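Heads up, one of the protein chains got dropped from this complex, but the rest are sitting where they should.
Entry: subunit A
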Amino acid sequence: MWIRGVMTGSGKICLLTGASHGLGLALAQELVARGYQVLGTGRRPHAELPADFPDCAYLPVDLTQADAAPRIAAWCARQVAGPLPLAILNAGAGRYRPLSDETAAEMAEVLQINFDANVQLAQALHPKLQGGTLGLIGSVAHKGAAGMPVYAASKGALDGFGRALAEEWRGTVRVRVLHPGPVATGMSERAGRPRDMIDSLFLSPRAVAMTLLDRLNSTRGPDRQVVSFAQVGGHMLWRKLAGGAGR
């Protein structure tokens, strides 16, 4: 519930970065549908939010800016009086192209958005996250991908970061690194991969978002999880069956 513009009490509050598009947008919609108060951030200004953006608080912030993490943490503190039970660091950028086509500036930007900014955010949010869950959204490319070396490096780093942090924070903040993909968000197309038959095989953002949220809310399961075809397919089938059984 809202008291003088400050959220309190419900326990279903979630900070979500990269909420304005793609998988983040699907996560925001799914969170709101599940009754969460969502604090979304994204690079787009308010006026350019998509028509289906859900009814939730939104802070336009560019994660390549040095003050992004403290700004988001301060905004969170203003919006949420008590602890923050869930933060999903989902914002990501990347291009599908070989190293020879990269530029130093764009390479640094992808590393900053996908990795460094999340390190900074984890540190800035640490006091408020006590007793809560930190979800880091990686990618199936984190083990290496010949077509996108810089993106793979950034997600590999995020995986190693979450792996260490999950162990360090065990018992205080639950850390999960979830590696979805490939998701039909248009990122690979914007990233320069030609649109082809393969795209029709990509996972739907909504199904992935639902699976990710259930994985984040579960106290069981390993710190690092791949959320790809088998996991999403199995999860959606399970939901359907459980729903059919009169849930």
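Convention: a residue touches a chain if its C-beta (ideal position, glycine included) is under 8 Å from a C-beta of that chain, and two chains touch if they have at least 3 such contacts; residues count from 1.
The working rule: contacts and distances are computed from a predicted model.
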Protein name, per the UniProt record, of whichever chain is missing from view ("L(+)-tartrate dehydratase subunit beta", "ABC transporter substrate-binding protein", "Iron-chelate-transporting ATPase" or "Short-subunit dehydrogenase"): "Short-subunit dehydrogenase"
Residue among A:A157, A:A184, A:L213 or A:V227 touching the omitted chain: A:A157
Contact residue for the chain not shown (choose from A:I113, A:L165, A:V183 or A:V208): A:L165
Residues of subunit A (touch criterion as defined above) contacting the omitted chain: 69, 98-100, 102, 104-105, 107-108, 111, 115-116, 119-120, 122-123, 126, 141-146, 148-150, 152-161, 163-170, 222-224
